[in-house]
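Shown here: the complex without one of its protein chains, the others still in place.
Entry: subunit A
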C-alpha cells in the first residue's frame, strides 16, 4: 500500500523526536559513529597521500640513455635512428623521447643559472633518450636491455634506490588497504552494535506498536530514519576536524615543497571526496544497523 506523504512527514518528525527523547542512547550512538569515522577519515587521508607519493615517484622513474658521442654527424644521426628503433622494439617500453645535447644544456641552464651558458660554445653533453617502461616496475629490466645495445654509452636510472622504493611502496600500499578495510569493518561492527543496543532497549515498544495495529514498515521507518540521523550527526565532527586539520597542514607544509617531487594532495577535491565518503559510511551504517536490529523484533 502506498504511503501518504503526510505519513512520511510524520515518520520524519517521529524520528527526530525520538532522537531528543532518547538522550543518552542517542549520545552514545553518535559518539561511536564520531570516533570511528574520525579514525577512518584520518587513515584514508594518510593512505591517499601515500598513494599519491607512490604514484608520483613511479611515474617519475625513467631511464636516461646517453648516446655515444660521434664526430661524424651523418653517422651519428643514423646511429641514433637505429637505437631509437631498437629501443622502441622492446616489448616493455612505453615511450622514447629524444633530447638533443642543446636541449639538455637549456635544461641545465634553467635549473642552475646563466653561468652555464658558457658551455654553449662547446657543449660537452651527450644527446639523450628518455625511456619510460610501460610498467614502472619493469624499469630495471628495460635499462639492462638498453645498456647492451650498440651506441649506448650508459643507461641511467636510480638502480638500487628504485628497486628498494618499489618494494617499499608495494608493501605500504597493501598494509594501508588492509588497515582501512579492518577499520571499516570495526566501524560497521561498533556502530551497528551500539544502535542494536539502543533498539534492543525498545523491544517492548516495538511489540506495543504492533499490538496497536502498526504494520512492519510503519514501525521500521522511524527507526531507520533515526539511524540515518545518527549517522549524519556522527559524521559532523569528523568532517569538520578533518577539513580544518588537513587544510592547515596543507597550508603549512605545501609552500616548502614547491618544486619538489613529493607533493601533498590538494585540498580539493580530496576533502570533498573524503567527507562524502565519511557521510556515506555514517548514513549507510546508521540505516543498515537500525534496519537489521528492528527486523529482529518485527516477527509477529
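The rule is short, and it goes like this: contacts are C-beta pairs under 8 Å (C-beta built on N, C-alpha and C of every residue); 3 or more make two chains touch, one makes a residue touch a chain; residues count from 1.
In the analysis below, contacts and distances are computed from a predicted model.
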"Spore germination protein KC", "Class E sortase", "NAD(P)/FAD-dependent oxidoreductase" or "Cell division ATP-binding protein FtsE" - which is the UniProt name of the missing chain: "Cell division ATP-binding protein FtsE"
Given A:218, A:250 or A:288, the one touching the chain that is not displayed: A:218
Identified contact with the non-displayed chain, of A:46, A:208 or A:262: A:208
Residue among A:22, A:172, A:193 or A:243 that touches the chain left out of view: A:22
For subunit A, residues in touch with the removed chain: 3-4, 6-7, 10, 18, 21-22, 204-205, 207-216, 218, 300
